[in-house]
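Every protein chain but one is kept in place in this view of the complex.
The chains carry the letters A and B, assigned in the order they are written, with residues numbered from 1 in each.
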Amino acid sequence: MNIAILSGKGGTGKTTISTNLAVMAGGNYIDCDVEEPNGFIFLNPSDLKKEEVKVDYPVINDNNCTLCGDCAKVCQFNALVRTKKNIILFDKLCHSCHACKIVCKYEAISFKKREIGIIEEGKYNNIICKRGILNIGEPMAVPVIKDVLKDLPNGINFIDCAPGTSCNVVNSLSYADGAILVTEPSAFGLHDLNMAVNLVRNFHIPFGVIINKYNPKDNRIQKYCQKENIKILGTINYSRKVAETYSSGKMIIEIEEYKKAFKEIVKNLKEVFPWN
Amino acid sequence: MKIAVSSIGKNLDDMVDIRFGRCNYFIIYDTDKGFIKAIANRGQVSGGGAGIAAAQQIIDEDVDAVITGNMGPNSFNLFKTSDIKVYSCGSMKVERAIELLKEQKLEEISQAGPAHAGMGARRGFRGGR
Partner (left out) sequence: MELTVISGKGGTGKTTIALSLSELAKDVAKADCDVDAPNLYLFHKGIDIKKEVFYGEKKAVINKEICNGCKTCENICRFDAIENGIINSFKCEGCGACVLVCPQNAITLEDYKTANTYITKTKKGVISRADMEIGAEGSGKLITKLRQNIREVTEDNTLIIIDGSPGIGCPVISSITGSDAVLIVTEPTQSGMEDFIRVMELCNHFGILTLVCINKYDINKVMSENIEKFCEENHVHLVGKIPYDDTVIKSINELKPIIYYENSMANKAIRSMWENIKEHINQIKNNF
């Protein structure tokens, strides 16, 4: 069972929730926020294995190339340019779609692979921790995300997704059997939660909401969830202690009060997401 | 000498568009024959790689020089490889910029600035489009 953890807005505490929840529920932690994978700071898994993520890029064989420019014309991403002397590739714009090879009449195009990121896998106590890391300067995260998700361990996997509702999140969601939406009680939080809800509904999977930085005086999220008939899985209070624990890289379930809150969430999870 | 100028409009009395990749038009001008034509910039409608699309268009026009305001390193390097000179000017009419070029009063950009991390980012440019 794969449960994706999303947040419309950045900085809502998605990673905090994912890591603590994984440990509390005895599930695996999968970090798909490959542009900023921060979960390992808290879990610090041991026995790390690393694997490269590679993508195809076209290589022009100058002996065969007639400089007809068809490859540059067909490329929808402006990754190829024909100058008077040669064909120039902008590898970071290339989507590895192979359209250039299909269109080339002179068999002048072949493919090589280049690294755009890595995948790391290790253990924290009994749970498996896996993450993708996109190399700095690389624009396309989706191939890394797909590589992380194509081969997941057995059991419950908590998938920490990128913030927002971009195609990175869409790709992560297509591997999920359920979703948890993390939000905070503010106008921004509600606005961006609504965007995330609209996204998840496209996937027809069960989902619930966790309110982080909970403030008992502000019930706008509860009202919204009631109206939309969305289950609230739990609330996490905001306190200076949490901020300090977080900034020192520790798990917040080390604090008794928060351990209780996460226990409660795990209980509620089992109602929303059927698993054994 | 054949020149391409990034422009807000289609005429010589329109202002130079100081954005290269996302300018509205390119005015193609020949120092012997005068105004040749205005072409819509294909870079303007491309999701990503605007500067590259624009540069391809200019290279295909077989010009000797480009006048614009700002240019990213990707396009600049393409022009360098293609032996097309790049001149920088401020906000002014296209005809004035051409005059200044003829009088050799425009600054030639001879060095690319730092690459903008190859269009990439940890946050932001996520889909690569």
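Keep in mind that, in the parts below, a contact is a pair of C-beta atoms (placed from the backbone, for glycine too) under 8 Å apart; a residue touches a chain by one contact, two chains touch by 3 or more.
Worth saying up front: this structure is predicted, and the values here are computed from it rather than measured.
For the chain that does not appear, the touching partners among the shown chains are A, B. For the chain missing from the display, the contacting residue among A:Met1, A:Ala99 or A:Ile205 is A:Ala99, taking the whole complex into account.
Annotation for chain B: contacts to the undisplayed chain at residues 17-19, 21-22, 44-48, 50, 69-70, 72-73, 113-114, 116-117, 119-127, 129. One chain of the complex is left out; on chain A, the residues touching it are 8-11, 36, 74, 76-77, 95-99, 102-103, 139, 163-167, 169-171, 174, 185-188, 191-192, 195, 198-199, 202, 218.
Quick note on the criterion: only the chains that are shown with their structure count from here on.
Rounded to a whole number, the gap between the C-alpha centres of chain A and chain B is 38 angstrom.
If you check the complex, the residues on chain B that touch chain A are 46, 48-50, 52-53, 55-56, 59-60, 74, 78, 81-82, 117-123, 125-129.
Residue ranges of chain A in contact with chain B, taken from their complex: 10, 35-36, 72, 77-79, 81-86, 88, 90, 92-93, 95, 134, 136-142, 162, 166-168.
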